[in-house]
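Some chains omitted; the rest stay in position.
Chain lettering (A, B, C and D) follows the sequence in which the chains are written, and residue indices restart at 1 in each chain.
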Amino acid sequence: MGGVMEDFFRQLAEDAPRWNFIWMYDERQQGKILSGIWMTIKLAVACVALSVVIGIVGAWLQGARAAPVRLLVAGYIQFFRNTPPFVQLLFFYFALGQFTPTYSPDGWLQQPIISNVGWAIISLSFFAGAFNVEIFRAGIEAVPQSTQEASESLGFSRLQSYRYVVLPLAFRVCLPALNNNLVNLVKTTTQAFAIAVPELLYQSVSIWNDYPSAQNPTMVLLFVVYILLVAVLVFGMHRWERAMRIPGYGT
Amino acid sequence: AECTNDTWKKVMERGKIVVGVKADYKPWGFRNDSGELVGMEIDMARDVADTMGVELELVPVQSSNRMQFLEQGKIDLMIATMSDRNDRREIVGIVGPNYYTSGTNVMAPKALALKEWEDLRGKPVCGKQGAFYNKIVEERYGAEIVAFTGNAEAKQALRDKKCIAWVYDDSSIMSDLSSGQYEEFEMPLASEDDNPWGLAVPKAEEQCVFGQFMSGMQYNWHRDGTLIELEKKWGIQPTAYLEKQAERFKDWLAE
Amino acid sequence: MLVVRWVAGIPPWVPVMLFVAALAWPAIAAAQVRYSYGDATEALWRWIPFLVTSGFFFNVLISVLSMAIGTVLGAALGLAQISLYRPVRQAAWFITQLFRNSPWLVLLFIVLLAFPFEVTLFGTVIPIPDWTKAVFGLSLPVMANISEIVRGAVQSVPTAQWEASESLAFSRRQTLWQIILPQCYKRMIPPWMNWYAILTMATPLCSLLGVEELITLTRQAMESENNHPELLVPFYTFALLLFFAYCYPIARLTIALERRFAVKL
Amino acid sequence: MISLKDVHKSFGDLEVLKGITFDVMKGEVICIIGPSGSGKSTLIRCINALNDIQRGSITVEGQEVHDPNLDKLELRKKVGMVFQQYNLFPHKTALENVMMAPLLVLKQAKADVEQRARRLMKKVRLEGKENFYPGELSGGQQQRVAIARSLAMNPDVMLFDEVTAALDPETVKEVLVTIKELAAEGMTCILVTHEMGFAREVADHIYFTDRGVIVEHGPPATFFTEASDPRTQEFLSQIL
């Protein structure tokens, strides 16, 4: 079965020199593609999780009483919102990367505490996190003052009213925006390419550098895989949104 | 096919030759801090223009687009650190004696005392995206290539000890080592894949006036020691190849 | 857009201070290597005029052109998305989703590598330089997002407005152009500007494909300065600063406009 | 002039109108009252062809409204409608709101239209507010602009759907005065209202709808005092 497929694509590569689906019959290239996809998924999952955490913590810090803390969060958001994520990646990895401690399992080769994958996760998470902070804050603001007043006039403490009333509502309000930002984040993981993180784009480019004839099929594959990944995320988030829906609330 | 000499005529008519050169390959082609393109290959291009008695326009090219530019007529001549390989000869007109050769080698820390290519097996090795020898090093010696988009990044990664070696052209590595900035590093291996470098004219001109002319230019450069001089001027390690060629072509005209 | 609103709350000196700190920091952090950070910073100063005039200028040019093309195409696509004619609507929706959900970098790679270097139109050969392809590649996702903005803005106008015009005997075309769209422009401007900032920040991606812009030239500059690792911090910091200096005012203007329009509507 | 015969209308499975029949003569003012969700708005929107119907017929001046070949534009020139939420065009001034339809739809000359629009603004007691944007007017004022906007098309019939429900008690009065004047001038009016006092004062005939049917009707003199249907009695008893 597998053999038949392989032969078919091998033949196709000969008949149509621009359509060499090399990863359909060459094990080494296939391995590259699969490991690339796997890396992309790991990258996406890690970044999504970390950026949400950053968003929540940031939104909480923004409500802090201490002005310096608020300014710090403000600066963080401005920096990451108004500079290209691509340059952020380069900056994080090469500029800051010089100053991170390393450990050395063998004589010379020192493993940095934070690998390029690690830096990609950090950099991209901080990038998306800056947006998440804003999203969560907006969600909290969207909860009507009157709802808080109602809980206050029932004798709730500030914390109780936050914990039981404001946050559950705020979270539902920001899900769509969060959803959008996370989709964006998954798309942005391709930029880790710049610091040689072996994700799907990196592997694809290296394949078509080595085998120019495989360029077209590999591009098609790239396109399809990313659309699928995004689709899975969107689908999952929609399911979650639906599960979180309150009967009769909202539309 | 018959020679139409289109490119030659075009250049002469408008009094300007457009040459594709590298902008990110010191010291062959790079920018000085006012943004002008300079380097050994640029000097060669200028000599060509002067000899033809036309003005010179330089266009920076990438490894990935240099051949298409020539095919397309966007540039008339390409001198852009291109390895002379058979598959490339089918697309563009690579003429005359090669003006340089380089091999592939690695820059590695002295501390590791690498001896042979096999020592790279299973280890991370930094490289530059798009280099044709990445695949060779990877498949022949089992190194794990970590390819960056630029040399600055690759070298930085090596210094940050994120890989055990940086694989690149031996001539480039030599000039880095001789700069005194890389004292803990060496180029320990025997160069692989001796690569002649070729300049190229459009395929149609290969056997015609322009091709002949460029071929002649190169013979002359070899014969009168221009290349060796330029090599010195740009701080490139003297190569045996150029000396041999100079010797060989000394009496070319006499022949 | 909630995102943007908040930005206005920050006094402008905050980010400026942060940047000053960021710039000063490497100098502090650096132990003296043979090639010092001082040398690197000095090298940066020499390169700045070139980087700005030949590099960043192209980022701006590419972003402006992509935005112009993306806006025109996106507006048409957005209107197609609310067409009464179902196949048109579905096709427009599909195109929008396709380009909205694929990574910019992938689109750029595809456009730059898979598209020809020249096209032959009516016998004349028109060369397509790299940067125009980049413009095209970047205008695709912009188009898709503008399309969504247009659709969203039109749909955010209460249906009551449609009904009111309907009951005054307006035709669909009249309703759309005279009643609905005029109410949309204002609410489309802030997200539109937001996308312009996002687009500008995507232009460095072109450097991966060799298009000459700030990051490409930054690399070339570092090459010319012998690729000293010490160059990385000052040069990339400078690039970040430059983008920030360009995008931050846009963000502030966006909010300012958003506020102004919010009052009126 | 308007005639409904056995009108049925469903939204999906929900039958909202279950056979409504009545006639309105030229110059007559009728009020439709009834509990929330009883289909009053739906009924009035059907007359204007904003909703289609499943069964029965609605004719305006002898013309079938739900004839698929009908030129809806012609119908809407004859029938004006005022909504509960005013639905003014927020990007146009009050005067422009009034002028737009005659200019764009009837393609009348600008000078004429403007003159007429100013007259209408006066009629709804809004002189001086011509260049205000809807957002700058109070609810009652907006509602009167909406009435003027409908009148600008010179309709034969005006439909009012709970035009005062969104207003506070004091401004309700302003709007009702305007409608009363219109009625007095002989405009054919169909009103949906919760203001019983107003209905009593202005209507020639009152219809009470519940769950999609007309339960009771009659002239105001007898309607409020002699209602026979228990549902109507209950409804009226709730009015404080």
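Operating definition for what follows: contacts are C-beta pairs under 8 Å (C-beta built on N, C-alpha and C of every residue); 3 or more make two chains touch, one makes a residue touch a chain.
Since the model is a prediction, treat every value here as computed from it, not as a measurement.
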item	value
Formula for the whole complex, using the labels of the chains displayed	A x1, B x1, C x1, D x2
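Definition applied: only the chains that are shown with their structure count from here on.
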Separate pieces, if any, that appear once chain C is removed in thought: A, B | D
item	value
Chain of greatest Cα-centre distance to chain C	D
Comparison of A-C and C-D by number of C-beta pairs in contact, larger one	A-C
Central chain (by mean CA position)	C
Chain centre separation (chain A, chain B; CA means) in Å	40
Multi-chain contact residues (two or more partners), chain A	90, 94, 98, 193-194, 205
In contact (per the touch rule at the top): chain pairs	A-B, A-C, B-C, C-D
For the chain A and chain B complex, residues of the former touching the latter	28, 90, 94, 97-98, 102, 104, 107-110, 112, 115-116, 193-196, 198, 202, 205-206, 209-210
Interface residues, chain B side, partner chain C - complex	23-26, 30-35, 60, 62, 64-65, 68-69, 71-74, 149-152, 155-156, 159-160, 176, 179-181
Interfacial residue positions of chain C with respect to chain A in the complex	2-3, 5-7, 9-10, 14-15, 17-19, 26, 29, 98, 101-106, 109-110, 113-114, 197, 201-205, 208, 215, 229, 232-233, 236-237, 239-240, 243-244, 247-248, 251
